[in-house]
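Let me begin by presenting the structure, written as structure tokens, before commenting on it.
What you see is the complex with one protein chain gone and the rest in place.
Let's look at chain A:
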Amino acid sequence: MSTLRVPEPVPSVADDCEQLRKAFKGWGTNEKLIISILGHRNAAQRKLIMQTYAETYGEDLLKALDRELTNDFERLVVLWTLDPAERDAYLANEATKRWTSSNQVLMEIACTRSPQRLLLARQAYHARYKKSLEEDVAHHTTGDFRKLLVPLVSSYRYDGDEVNMTLAKAEAKILHEKISEKAYSHEDLIRILATRSKAQVNATLNHYKNEFGNDINKDLKTDPKDEFLAILRATVKCLTRPEKYFEKVLRLAINRQGTDEGALTRVVATRAEVNMKFISEEYQRRNSVPLDRAIVKDTTGDYEKMLLALIGHAEA
């Protein structure tokens, strides 16, 4: 569920654009105003604002934001304002580049988005980068990671609830076999995780636990330092319990020495309108402290305020 708070009634698009324009004028920028508007509009509204702003002032709103804002706050606002499909395309492209490469982000986008959303991201990728997502991922990854990531980003999973229990039993057996043989990048293992519908994967993993006693992720933890195993475990989590996956990302981002703003920004910007509420609840359950308090403790300034706005923190 979304944590975004949109005022009712929502101001007209023209008003929003005018206010934003005011926020950019003169020396310095009125960040509070920007947060109060963009931090409280959903994707459809933000799209209209971007269109109208461009028509009225002849400038791309994102360019204006890039010019006026800086650092973590800027990245959060820009990522947030983007259309979700373009945002995913942007993050995925970044994750294939050398200095910002991240197998985790690619897997995260491929596995936590609905099949339809992943498709839209791939279309946005064509439009923006004049290449396909899979060709970039294939070109910039190697070995086992490529074997896993290319099918993940190319998948267009069936999105129904129908589950075949016989198949679940058979595939749980295959998974167990391959894991026992330490054949973690075996084709069958990857094919099951990368092509089956989420409902089917869930059924298979439930059966795995019933039949073999352990959660599959426990059996995949044989070498805590192995990065491929880590991404396999994360894949499983993203497919079956995304709120738990995101809670962990947030926990690690906040708890580490300093803060991993990149991860924090990414999770909040990409999930605020999707299932941030569940992630928030999961965070509180796991850390015994509400997410907003943890954010207040760990971040400052406009960056902090924007994060709080997006997770639905009511202003005092």
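Keep this in mind: a contact is a pair of C-beta atoms (placed from the backbone, for glycine too) under 8 Å apart; a residue touches a chain by one contact, two chains touch by 3 or more; residues count from 1.
Everything below uses one rule, namely that contacts and distances are computed from a predicted model.
One chain of the assembly is not displayed; among "Proteasome subunit beta", "Annexin D4 isoform X1", "Fructose-bisphosphate aldolase" or "Small ribosomal subunit protein uS17m", its UniProt protein name is "Annexin D4 isoform X1". Residue-wise, the contact with the chain that is not shown comes from A:E134, picked out of A:E134, A:D215, A:E273 or A:D298. From the options A:D15, A:D159 or A:E177, the residue with contact to the chain not on display is A:D159. Looking at A:L33, A:L79, A:L119 or A:A230, the residue that reaches the missing chain in the full complex is A:L119.
When the missing chain is restored to the complex, the residue among A:K63, A:R191, A:K218 or A:K297 that touches it is A:R191. Against the chain not shown here, chain A presents residues 119, 122-123, 126, 130-135, 138-139, 146, 150-151, 154-160, 162, 187, 191, 194-197.
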